[in-house]
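In what follows, a single structure is set out as structure tokens and then discussed.
Left out: one protein chain. Kept in place: all the others.
Chain lettering (A and B) follows the sequence in which the chains are written, and residue indices restart at 1 in each chain.
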Amino acid sequence: MERIRNFIRFIVDSAKHVASGNRYYYAWVGFLLAIMAGGAVAYASQINHGLIVTSMRDQVSWGFYIGNFTFLVGVAAAAIMLVIPAYVYEWEPIKEVTILGEILAIAALLMCFGFVTVDIGRPDRVWHITPLVGTFNFPSSLLAWDVVALNGYLLLNWIVVTYMLYCAYTGRHYRKGIVYPLVLLSIPMAVSIHTVTAYLFNGLAARPFWNVSILAPKFLASAFCSGPAILLVLLQILRKTTRLQVKDEAIFKVAELMAYTMGFNLFLTAAEAFKEFYSNTNEKVFTEYLYFGYQGHQTLVPFAWASLLCGVAAFILFVIPRTRKNWVTLNLGCLLIYSSVYIEKGMGLIIPGLTPDTLGDIYEYRPSLTEVGVAAGIFAAGFLAFTFMLKVAVPIMLGEFRGGRNPAREPTSPR
Amino acid sequence: MSGPEKHDPSRRAFLGAAAGAAVGVALTGCTPVSREEFFQRHLHELTDAERDVMVKRLEKQYEEKFGKKVTVATDPPLEGVTFAYALDLSRCIGCRKCVYACVEENNQSRDPQIHWIRVLQMDKEKGVDVLKADPYYDSEEVPTPGHFYMPVQCQQCADPPCVKVCPVKATWKEKDGIVVVDYNWCIGCRYCMAACPYGARHFNWGEPNLPADELNPVTHLLGNRPRPKGVVEKCTFCIQRTRKGLYPACVEICPTGSRKFGNLLDPSSEVRQILENKRVFIFKEDLNTQPRFFYFYGV
Partner (left out) sequence: MMATRNAIGLVAVVVGVALMVPLQGWAQSPVAGSAGEEPAGIQVPPPPFTEGIFPCSECHKDLPVNVQRRQLVDMHDDIVLNHGPKTRWCFDCHNPGDRDRLRLASGELIEFTQSYRLCGQCHGDKLRDWKVGVHGKRTGSWNGKKQYLLCAHCHNPHSPRFKALKPLPPPVRPGLIGGEKGGTR
């Protein structure tokens, strides 16, 4: 009983924390809410008229929404770039900030669910996909696997984060016996969410651009090399704006790991290019459309090359210790790799997979204003959720936010 | 940062109101869905009586919408029948009569336009190569010299990738081989459209527009009944006709007799004759979807 009352107090206190802040906080939250309102209006138009307000048509039946979904699953999976050094190698400097990675994963997953929901034609029938209540085509359909994996990973992260924060809030030390197994479990689960998402595309024999064995490894490599970029930037921001202590070496170590995954990602890109252009079968037409244009259609070409060059530049900046340890070039590298992978997993994956279509038709897809509006709304919602969670978590980590029955115990950050 | 800063109640009220307004705007867009429709279960989970109740409800809705009496049949597959289709590429002249006969028979949306059959104009010199195909040909006359024509529609595969990937089992293969869609169950995720190698599945991106005077009132639950917005549809071998022993509309309208249809299990059917005696090929055979649609050269 006491526990429940404590927990409720924790929730209420957290809500109070979220609702109060300085003017920069209000400005930021207001800005996000404004974008969300715009997104809601755009989505209302979509509900009213149907998906015809997007630019998707039969030939390119998946577009901006699914592209963002795929990218964000990768971001969610990237939390393990913090978890592995922290919990497998017991590296203290990262351990104290691992929770931020898990919070990022939660926010990313919420956005993933948002994107999938706005993409389906009948959102009123979403319940059809619920196991036991609807008809769940498991294990045949990879989308069903995705539902299981994503929800499982979300639940896992939610439990770990809530438990650790609650323990810190009540001044107790969390129980290793609970946290360690869950956190270690999150490593294969993070791999699994992105593998399942890759298999979703990979299993389609109808789409030769996706039906390649390299897809799952490539997804993982690009996720791990780009997701932590947000965390690196976030850690620097939190260091400056709060009393949170983050050692330089933690940031640089994550950056170093990212450098290796970036290199691997570039290697896989080169492997794809070799197979397509050397073997020179008809299947190269998709990669050709992406990088060189096909039959005069060239919409994606500048983006494809921008993505490649940004990726190479980021790799160079990260792999050379001097530029990795320089704050300017590090942050530049973060921006570059993030943009590179955003293009690669979004328009660089979905559109070429569907263009030319199965009967050779070419429809050049460009997201409509409504699609961009809805997507912006979802991103804003994700950022808002992320902000709210940080607004609670960081003070708890700093020991500034305490409550419950044991206020006098170890006011250290959650370990 | 988290100190005792007084939050402004008016600010909170504003934010709350804004959020509420946004939700309100979003909901105004929703068309009212009746209770029964919302909670409608998957077709396979309904008893025959429940299914008939649903059919009555649908017929009533269609009558209200189109001002005509509409029948929604539920004919089950015939025993001992596996449908197959054969198309003579040496005879198709690309007139597209099949495309539009299908549109009329199967109540497709006119705007946004949906065609279940797509006729590809191909080069005789280049053969069957979709990268060199043109579905938008608009010549004065067909056939134009140097070209041949290949109509493509749902191949009713024996191992359909679309059925494999549907997350809610809204599409499945019936006993007589027709791959059908339960329009009341489909959530519109379009995974099946990504999975189909033949571009045979089409989506109702907007509210389908079907003029009442062009409605074909003889429909089947899993076939040509008017579809709602946001669901997938495709050729069903004119299930409303073929389960009554009639030929599909495309077979009937073809002026050159290029289209053949029948029961694969009947040795005297024309499709069996074709498979046994003509040079037959399967479109994208290497994908191993095992279509029940066979292209052949009759000459």
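A few remarks follow.
Methods note: contacts are C-beta pairs under 8 Å (C-beta built on N, C-alpha and C of every residue); 3 or more make two chains touch, one makes a residue touch a chain.
Just so it is clear, the model here is predicted, and its values are computed rather than measured.
The chain we do not see here touches A, B in the full complex. Interface note for the absent chain: among A:I52, A:L142 or A:I351, the touching residue is A:I52. Although one chain is not drawn, the whole complex shows that of B:Q153, B:N263 or B:T289 it is B:N263 that touches it.
The hidden chain makes contact, of the residues B:H42, B:R96, B:K132 or B:K284, with B:R96. Residues of chain A in touch with the missing chain: 42, 45, 48-49, 52-55, 57-60, 361, 363-364, 366, 368-370, 373. Touch with the hidden chain on the side of chain B covers residues 78, 81, 93-97, 99-100, 111-113, 115, 118, 135-143, 205-206, 242, 245-247, 252, 254-257, 260-263, 266, 268-270, 273-274, 277-278, 298.
Everything below uses one rule, namely that only the chains that are shown with their structure count from here on.
Chain A and chain B have CA centres that are 35 Å apart. Only residues 17, 19-22, 26, 29-30, 33, 36-37, 40-41, 43-52, 54, 56-59, 61-62, 116, 119-122, 124-126, 128-129, 134-137, 140-144, 147, 200-201, 203-207, 242, 282, 285, 353-354, 356-361, 391, 395, 400-401 of chain A touch chain B when the two sit together in their complex.
Chain contact summary for the complex, chain B toward chain A: residues 1-2, 5-7, 11-12, 15, 18-19, 21-23, 25-30, 33, 38, 42, 44-45, 112, 118, 120, 129-133, 135, 152, 161, 164-170, 185-191, 193-199, 202-207, 229-232, 287-289.
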